[in-house]
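This report concerns only the one structure given below.
What you see is the complex with one protein chain gone and the rest in place.
Letters A, B and C name the chains as they come in the text, with residue numbers starting at 1 for each one.
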Amino acid sequence: MSEDVATLLVSCPDRKGLVASLAQVLYGHGANILDSDQHSDPIASMFFQRLRFDLSSLTTDRTSLENGIREVGERFGMDWKLSYGNRVRRIAIFASKQEHCLYDLLLRHRAGELACEIAMVISNHPDAGPIAAHFGIPFHHLPVTAETKDHAEAAAIELTSSLDLIVLARYMQILSPAFVARFPSRIINIHHSFLPAFVGVNPYKQAYEKGVKLIGATSHYVTADLDQGPIIEQAVIRSTHRDLVEDLVRKGRDLEKQVLAHAVRCHLEDRILVYAGKTVVFD
Amino acid sequence: MSEDVATLLVSCPDRKGLVASLAQVLYGHGANILDSDQHSDPIASMFFQRLRFDLSSLTTDRTSLENGIREVGERFGMDWKLSYGNRVRRIAIFASKQEHCLYDLLLRHRAGELACEIAMVISNHPDAGPIAAHFGIPFHHLPVTAETKDHAEAAAIELTSSLDLIVLARYMQILSPAFVARFPSRIINIHHSFLPAFVGVNPYKQAYEKGVKLIGATSHYVTADLDQGPIIEQAVIRSTHRDLVEDLVRKGRDLEKQVLAHAVRCHLEDRILVYAGKTVVFD
Amino acid sequence: MSEDVATLLVSCPDRKGLVASLAQVLYGHGANILDSDQHSDPIASMFFQRLRFDLSSLTTDRTSLENGIREVGERFGMDWKLSYGNRVRRIAIFASKQEHCLYDLLLRHRAGELACEIAMVISNHPDAGPIAAHFGIPFHHLPVTAETKDHAEAAAIELTSSLDLIVLARYMQILSPAFVARFPSRIINIHHSFLPAFVGVNPYKQAYEKGVKLIGATSHYVTADLDQGPIIEQAVIRSTHRDLVEDLVRKGRDLEKQVLAHAVRCHLEDRILVYAGKTVVFD
Partner (left out) sequence: MSEDVATLLVSCPDRKGLVASLAQVLYGHGANILDSDQHSDPIASMFFQRLRFDLSSLTTDRTSLENGIREVGERFGMDWKLSYGNRVRRIAIFASKQEHCLYDLLLRHRAGELACEIAMVISNHPDAGPIAAHFGIPFHHLPVTAETKDHAEAAAIELTSSLDLIVLARYMQILSPAFVARFPSRIINIHHSFLPAFVGVNPYKQAYEKGVKLIGATSHYVTADLDQGPIIEQAVIRSTHRDLVEDLVRKGRDLEKQVLAHAVRCHLEDRILVYAGKTVVFD
């Protein structure tokens, strides 16, 4: 994202004049709207908007623009979040033994698909170390056993305290509620089923036993309830009677990579708003 | 299907010599194999096969061919079913107020996609009557209320007793266990969700409230357990935060039509075997 | 669409202040924006927007609102089109022997998916007559032979002169350039291939001979160049070596129905803008 571009995410009760007021305040400061997406939820009477605008032609400065937005925000009771393109998000990837999602994120980052700095890779297994090294990313090995669990989490909290986003790339440990509470709507997980079907362990085995004709993957924000957080993205692929559990695992890897990467990309581009346990994704 | 073609469906414990024995018996009687599909389930140690063959060059007759197959079947402990192309299956379509699946099946039948005779349309609402009439299909109106339920089912049983297949085309009444027991693996239902997610009533409303990013439809054989029968086919379509329940209903109609029609077509072409609560579909 | 709702479609060279000016003029007249979608094409330096707004709270009247929009339009060099929800579009469906797209549109219309009046069905074959009658739609049989072609087209022009949209639902005759010129971006065709592959006749046969692993369908606006008009929607389905041409035809019918209906629906809801031989579809 260009340095001179900013993104504004807004949610508030739906009322007349919202769109005009926001457009007016941006125009009044010389900010040129590049992109706008909005959504009105008629059931919840809620309004959501994403505005991306160019700051290079600003006739005032960022502080007075922010004051203008704040004034409108207070008038309409808005939750709003303004992100500047020149502030690079810093993220951590948590992985376990499975390497496909980790590699995928690192490769997409190198290809320029993910606008962030990958500050570190954290794993409870040493295997991810050489992978992180290959991409020049700092690696932290935090083994998790019954005895070390508390220590590992304390170390993880310290390492990630200043980060913007945690990505669980098939990380097989469950984070404590305390950890999760530190990153509201800022931890993204990939679950290898079409949620809400097949929560919990071994979803591919569950899918095999049920005999479904499609398998899925779901990326979601992590909340205190396991596999219950707001869904960001889902995809499926056909399966048949010929597929054993290991075939579902193989087919599912492609899904998991895409569904997780899509969610991370949307989050980094400020495309996601959370409301009532669901997401609005402006993609 | 040509009159001179037969289809053999086989399932049995997996053993050596199965394939050769079946191929040999057919060849020995002059039956020419047109198509063969087989599946070995290494977990259950079960073998499944579908053979379609041409009878026009038979050097013996159908009775002695059947005796030959029976002999192989007994040797290997096979469940087998032989269908001749000149016997037309007779089916009933059950519908309620929603007309899309009913129209879809009637149109596909007229276009030659479904090899059967549609013997009747049965509905608890009168609305389906003119639709059936437009296609020249007999119609039976069997209203279902608390008082008439037993009578309606008795009438339905009598009407359908000689039929090969019952298709529930968004039929909103639950069939009694006794009715279901008369048609083992011969009643096909369409459920408007991606099972096992969202069983029961109002699956689109459940999907809306969960905020899923894909909605689905599932066709399955009906068993005594609601929405739990062996899955035949599934499909999904994208949904977004913009979709209200009525949008999911609209999008879902296309899925329901295709997923139900595919199941009916596969059943009529003897492509489905049921085993352990799941299906083998040779499509 | 509610009677009190209007839709504004805008395209113009991209300039600062566009979004704010339009939002301002609507707000100034008491029109409440329900929905807004916009697109900036950085290559062509063009701006496109669709605004849907509620007129029930208008503080002035429609004429002065239109004057306000006209003034902004002139200032920015906009092409704009304002549609009121209470004006029902009137369309004609042209069909030939194949009935699936015709039935599909009539059924979707009856289910409330297409916000329009189907004023007539026109066909060069008599077969569509009973279908139109079943849905209570006027039918015109205009046979097309070498001798009658000019007469048939003259009759079609007269019948359709006041209509808003022509839908070619697998109509197998080529419209003359003169006819096409009367309906710029207001004739929608379905072509049974994934354009630009397989233009012209028998695309399923072409697909069969090429051995493609997916077949497609494309809906597009009709221009004077055969199968070259702006593409509105496309979809594909898997094909395999087992599919003969007739299987592709069968599979393709489902695609054709959905892809055509989606285009018609988007057109009727003022979701499509045409620019540089391509479409912007706000769906």
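Annotations for the structure displayed:
The definition used in the following text is that a contact is a pair of C-beta atoms (placed from the backbone, for glycine too) under 8 Å apart; a residue touches a chain by one contact, two chains touch by 3 or more.
Since the model is a prediction, treat every value here as computed from it, not as a measurement.
In terms of the touch definition stated at the top, the absent chain reaches A, B, C within the entire complex.
Checked against the hidden chain, the listed residues C:A31, C:L195, C:V222 or C:L268 yield one contact partner: C:L195. Within the set A:R70, A:H100 or A:H125, the residue that contacts the chain not displayed is A:H100.
Shown as candidates are A:E113, A:D150 or A:D225; the residue that touches the absent chain is A:E113. In the full complex, chain B touches the hidden chain at residues 16-21, 23-24, 26-27, 30, 32-38, 40, 57. Remark: the residues of chain A touching the chain excluded from display are 99-100, 103, 107, 111, 113, 134, 250, 253-254, 258. Listed here are the chain C residues that touch the chain not shown: 39, 41-43, 48, 194-198, 210-214, 216, 230-236, 240-242, 244, 277-281.
The working rule: only the chains that are shown with their structure count from here on.
The geometric centre of chain B is 37 Å away from that of chain C, both derived from CA atoms. Look at where the CA atoms of chain A average out and do the same for chain B: the two points lie 42 Å apart.
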